[in-house]
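One structure follows; several queries about it will come next.
All protein chains but one are shown in place.
Order of writing sets the labels: A, B and C. Residues in every chain begin at 1.
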Amino acid sequence: MKKLLGLALGVLTAIGGFVDIGDLVTNAVVGSRFGLSLVWVVLVGVVGICLFANMSGRVAAASGRATFEVIRERLGARAGLANLGASFFINLMTVTAELGGIALALQLASSVQYLLWIPVAVVAVWIVIWRVRFAIMENVAGLLGLCLVVFAVALFLLKPDWANLAGQALAPAVPGSETGAGYWYYAVALFGAAMTPYEVFFFSSGAVEEGWSVKDLGQARSNVLVGFPLGGLLSVSIAACAAVVLLPAGVAVTSLSQVVLPVAEGGGKLALAFVIVGILAATFGAALETTLSSGYTLAQFFGWSWGKFRRPVQAARFHLSMILCLVVGVGVLATGVDPVLVTEYSVVFSAIALPLTYLPVLIVANDPQYMGHHVNKRPVNVLAMIYLVIILAASVAAIPLMIITGAGS
Amino acid sequence: MILGDVLGTPVHDGDGNRLGRVADARFVIDGAPGQLMAGARLFGLVVSPHSAASFLGYERTGLTQPWPLARILRWRHRGSFLVQWHDIAMIGPDSVALRADFTRYDPALPKRAGGG
Amino acid sequence: MTGPCLLGLAGCLLLAGCGSGGQETLSKAVKDAGSAVATARLALDLESSGQLTSAAATTALGDMVKDVNSSRTTVQDLSPDTPESRGARQASLDVLNGCVTGILTAQEAVDSTDGSPAASDAERMLAASARDLDELSTRLGAG
Partner (left out) sequence: MNPDGPLSPHPPVAGRVLDAQLHLLDRQVLDADGVPVTTADDIEIDGLEAGVPIPPGAPAPSLTALLTGPVLGTRIFGGRPPSSRLIRILWKDVADVGIVISLGVRGGSLDADWVERWVRDKIIARIPGGRHDPR
C-alpha cells in the first residue's frame, strides 16, 4: 500500500513537474498559430526526455555520480568548461523566464503589475531553496502543478470538432498564414521545451539528493515512463485549447494572459482559478528546479560540496552561487524585458545545447566502470543513437531558422 | 613538473621524426607503501599520432557501445602506442624525445586493472 | 552542416533586402494589431459574460495595449521615401491609434464600477478597429 502510494506520488509529481513556462508559452503559441500540426514534435520530445532522464537517473543510482560530474570527467576540463558555459547560460535564462512566469501568474490573479511581484517571487524561491526539504519541495510543487489538468478539462467543455483536431494532428500541414521556416523554427522550439537539459541535471542530481540506489530504479523508471507522457498530454491540451479558441479568432499568442483565455471560455472563473494556481505552481516548481540546476552544474564541474540534503553551511559555494543566479535573474527582469520573450529564446537555446548534455550521458551509461551490469541494453542504445541524430539536427538547424524567421515573428 | 605541461606535447623519435602527441601518462602504483596507498611512479606515456585529446575513454578500454560512436572515437586514436619511461630521452617544454631504440607497446589497459 | 548554413546566409540577405521597404513592416504591424484586437474582444466578451475575472481581463487588455503600442512604434520609425508609402504609413498609424483607443476603452469598461464606459461601446469600437485593420491589410496586400 505504502509502495503504491509512493508510486502514485512519484507519477503525479512527474506530471506536474513536466510543464514549465517554456512548455506553457511554446505550446500555446504553436497551438494558436499552427493548430495541432506540431503535436508530433511533443511526442518525439517526450520519448526523448523519458529515454535520457531515465538514463541519467540510472547513472546516478548506479554510480552515485550526477550528470555534470560525468560531463566534466568524460569531456575533460576544456570541453567541459565550454559545456558548462553554454548550459549555465541557458539555465540562467530559464531561471529568469520562470521567475517572470511566477510574477505574470500573480499579475493574472491580482492585476497588479508583474514587476512588483518579482521581488516576492524571488524571495519565496530563495526561502524554499534555503529551508525546505527536497522531497517536500518536489511533491508540493508537483501536486499543485496538477491543476493544469484543467486545460484538458476545458478542452472537453469547449466541445471542439474532434475529427478536425485529429486531422490536424495526424496529417500535419503548414497553415496558409505561416511559412515553412516558421513551422520548423517552432518545431525546434517545442523540441527544446520538451527536452530542456535542466530536467536531466535536476533529475540526476535529485537522484543523488534522495540517495537512490539501484533498488529504487524500478520506481524511478515508472515515474518517468508514466509521468512524463501524461505531462506531454498536458502540453498537447494546452496547444489544443489555443488551437480551438485562439486560432480561429486570429489571435497569435504573445503573452501569458492570452494562454488562459480558452480555459475561461471553456470552464469559467472556477477553471480560471485552477489554471492560475497551476501556472503558479508549475513556474514556481520550475524556478526551484532551474535555480538548483544552476548550482548543481557549477558545483559538480568544480567539485564543490553540493546538495539540499546538506546544511547550507556545508555546501557554502553551492548556496552562494544560487543566490547570485537569482540576483542576476531579477536584474535581467528589472530591465523590463518581456519574460515571454525570454522564455521563447530560452527554449530555442536549449535545443542548441542539447547534444552537449546528452552525448556524455549516453557514453557513461555504456561504461561498465560506472554502471556495473546496469549498462544500457542494446535497444536503448539504438534508440539513443537515433535521438542523438535528431538532437544534432535540431541543434544545427536552430540558429539558421532563428535568423530566417526573425525568431519566429 | 606539472602533468598538464606534458600532455599534448609533440613526440619525436631518436632521429627527430614526429610521431604524434602525448595523449596520456601511465602510472603504476607499486612504490614504497604509504599510509593509505603505495607510491605511484611514472610508467610511460601514451602517444597518439592523430589526436592529442584523450577521447572519452574509448581508446584504452574494451568499450564498444554504443555503436557507431565507439567506432568513431576509437578510429580517432588509431595507431596510438605506449612508450615506457626508460625509452624516454628527454621531456622538454615543447617536445618529448624518445631514445633511438624505443619500443612501441599496445596502449590498452591490462584487464581488470585501474578503474573501480 | 553546409545546407543549413547556406540557408541561414540566404535568410540574412533576404532580411537585409527587406530592411528598407516598409511594406513588410506595415503588414506585420497590421497582423499583430489584428491579433491584439481579437484578444481584446475575446477578453471583453468573456468578462461581460462572467467567465473571466476582471483582474485577468485587465491584465490581458493591458498586455494588448503594450503589443499594439510596440507595433505603432515600429511603424513610426519607418522612413518612407515615396508619396504612396508615406500615405500607407499614415493610414496604418491612424488605424493603430484607433486600436489603442478601443482597447483602452475596453480596459476602462472592465475596471469601472458605474458602468461607464459601457462594455458595449468598447466592443463597438473594437469591432470598428477590426474592420479597419481588415481593409488596411487588403490594401497593403494589393499595393
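We adopt the following convention: a contact is a pair of C-beta atoms (placed from the backbone, for glycine too) under 8 Å apart; a residue touches a chain by one contact, two chains touch by 3 or more.
Predicted model, so just to flag it, every value in this text is computed and none were measured.
Engineer: Specify the shown partners of the omitted chain in the complete complex.
Structural biologist: Among the chains that are shown, those touched by the missing chain are A, B.
Engineer: List the chain A residues touching the unshown chain?
Structural biologist: Counting only chain A, the missing chain is touched by 63-65, 69, 72-73, 76-78, 80-81, 130-134, 299-306, 308-314, 316-317, 319-320, 369-370.
Engineer: Please give every residue of chain B in contact with the chain that is not shown.
Structural biologist: 1-7, 23-31, 34-44, 46, 54, 57, 60-61, 74, 78-79, 81-82, 84-86, 88-93, 99, 104-110, 113-116
We take it that only the chains that are shown with their structure count from here on.
Engineer: Taking touching chains as linked, do they make an open path (line), a single closed cycle (ring), a hub with spokes (star), an all-linked set (complete), or other?
Structural biologist: Its topology is that of a line.
Engineer: Mind naming the chain pair that shares the most C-beta pairs in contact?
Structural biologist: Chains A-C share more contact pairs than any other pair.
Engineer: Taking each chain's centre as its mean C-alpha position, how far apart are chain A and chain B in Å?
Structural biologist: Each chain's C-alpha centroid was found; their separation is 42 Å.
Engineer: If I count partner chains per residue in chain A, which residues reach a count of at least 2?
Structural biologist: none
Engineer: In chain C, which residues are in touch with two or more of the other chains?
Structural biologist: In chain C, nothing touches at least two other chains.
Engineer: What residues on chain A touch chain B, complex-wise?
Structural biologist: Residues of chain A touching chain B: 74-76, 360, 362-363, 366-370, 375-376, 378, 381-382, 384-385, 388.
Engineer: Considering the complex alone, what residue numbers of chain C touch chain A?
Structural biologist: For this pair, the touching residues of chain C are 1, 4-5, 7-8, 10-12, 14-15, 28, 31-32, 34-35, 38-39, 41-43, 46, 50-56, 58-60, 62-64, 67.
Engineer: What residues of chain A sit close enough to touch chain C in their complex?
Structural biologist: Of all residues in chain A, those touching chain C are 107-111, 181, 245-246, 249-252, 254-255, 257-258, 260-261, 264-265, 268-269, 272, 276, 396-397, 399-401, 403-406, 409.
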